[in-house]
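Following this message is one structure expressed as structure tokens.
Only a single protein chain was left out; the remaining protein chains are all shown in position.
Moving on to chain A:
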Amino acid sequence: MTLAPELKDTSPEKLLAPVLSAFWDEDESWTLDVYKRHEGYEGLRKALAMSPDDLIAYVKDSGLRGRGGAGFPTGMKWQFIPQGDGKPHYLVVNADESEPGTCKDIPLLFANPHSLIEGMIIACYAIRSSHAFIYLRGEVVPVLRRLHSAVSEAYAAGYLGKNILGSGLDLDITVHAGAGAYICGEETALLDSLEGRRGQPRLRPPFPAVAGLYACPTVVNNVESIASVPAILQRGKDWFRSMGSEKSPGFTLYSLSGHVASPGQYEAPLGITLRQLLEMSGGMRPGHRLKFWTPGGSSTPMFTEEHLDVPLDYEGVGAAGSMLGTKALQCFDETTCVVRAVTRWTEFYAHESCGKCTPCREGTYWLVQLLRDIEAGKGVMADLDKLNDIADNINGKSFCALGDGAASPIFSSLKYFREEYEQHITGRGCPFDPAKSTVWADSRTEVNA
């Protein structure tokens, strides 16, 4: 490796910033011992030395924004909790990671669950909560095991329970496994589910900060948001702000998947581009070109090759017409039929629509019917406008963001790939061979490092 002068822009050492993932490769990285060897629970000590209000202000000043999709400032969410109201306060961690393409919280919890637990203790101290919940999707039993084990380690070590580290803070954490419903990633549906009901979203206001779990003030945060807090406390808000941009500071996990040479987790300062990530990681699979990709899961409008240089932060992606979402970079190459991809996503939304509101329940159903016809070569040109029209009747008119998410792939694929839809109609079928998109399609490969 004598490439030193060549490193510059695309050098992974410069572009990446592993913090949460910094010791995932260590033996037993999920244990308390290993976590403590990596400054674990040091952030908590610093937090407990502050007053809760100062702590909230500190997290607010750090600029940390929610990593679950919407990007709402974490500290501000905490600040919204009314104090001195005499009601119990709750922290609920949204670990219902189910957005298609999103795969960051699950590996994080599998390899480093204590970062979440430490962050939860800090958050509960700030918002004056003595009972917190982790709502984990049920379909990930290996992660559930590690959470059970981490929570019990934390109790045994005095980080949970009564009078934590002599601070007077009492805290219990309940690990709650869901039962299979994408909608429970929506924060108010999650609260209904956690209350033992069907997971259906609630009308807002009142917001969870006022009337959340059991109608008490509740903070709902994403796993990665909370897990980022201990590092901010330990290394300081200035360190955190030295990464990323003014409005999108800090580091985050980018999840690269699909037809790329090296799918996986890449932790980097906000604002890195897909081009940089691909250049450092070997690009698309050899012999193929990027066709379309999602910046933050299937609910974020898709991008194409022309967006390779969009800075992947909240503002950059927003300005380019999409959303940073969960930073789930699903990359598809030229072998992939965009109609097939969008049809499958739409089937997902139809399946996961909770049925509460009509635009989403009926709209996603009819989108699926139209898309299946088009994919099968039975569509007519007027169907394309109808797709657009139905999506328009879902978008912004549904009870929650699931409907908006369902409309996103429709709008964006029609915008960038309308010709491909037309091909399906005029050619009476799909012009693509699905076998060419599979991982093993190019199986005559050699590996030479």
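Keep in mind that, in the parts below, contacts are C-beta pairs under 8 Å (C-beta built on N, C-alpha and C of every residue); 3 or more make two chains touch, one makes a residue touch a chain; residues count from 1.
Following the convention adopted for this analysis, contacts and distances are computed from a predicted model.
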Chain not present in the shown complex, as UniProt names it (candidates "Ferrous iron transport protein B", "Glutamyl-tRNA(Gln) amidotransferase subunit A", "NADH-quinone oxidoreductase subunit E" or "Sugar ABC transporter permease"): "NADH-quinone oxidoreductase subunit E"
Residue among A:256, A:312, A:357 or A:402 touching the omitted chain: A:256
Given A:79, A:221, A:330 or A:408, the one touching the chain that is not displayed: A:330
Residue among A:324, A:368 or A:384 touching the omitted chain: A:368
Residues in chain A touching the chain absent from view: 1, 12-13, 16-18, 21-22, 24-30, 88, 97-103, 105-107, 110-111, 131, 137-142, 144-146, 148-149, 152, 174-182, 193-199, 214, 254-259, 261-268, 280-282, 285-287, 298, 328, 330, 332, 336, 340-341, 344-345, 347-348, 350-352, 354, 364-365, 368, 372, 375-378, 427-442, 444-449
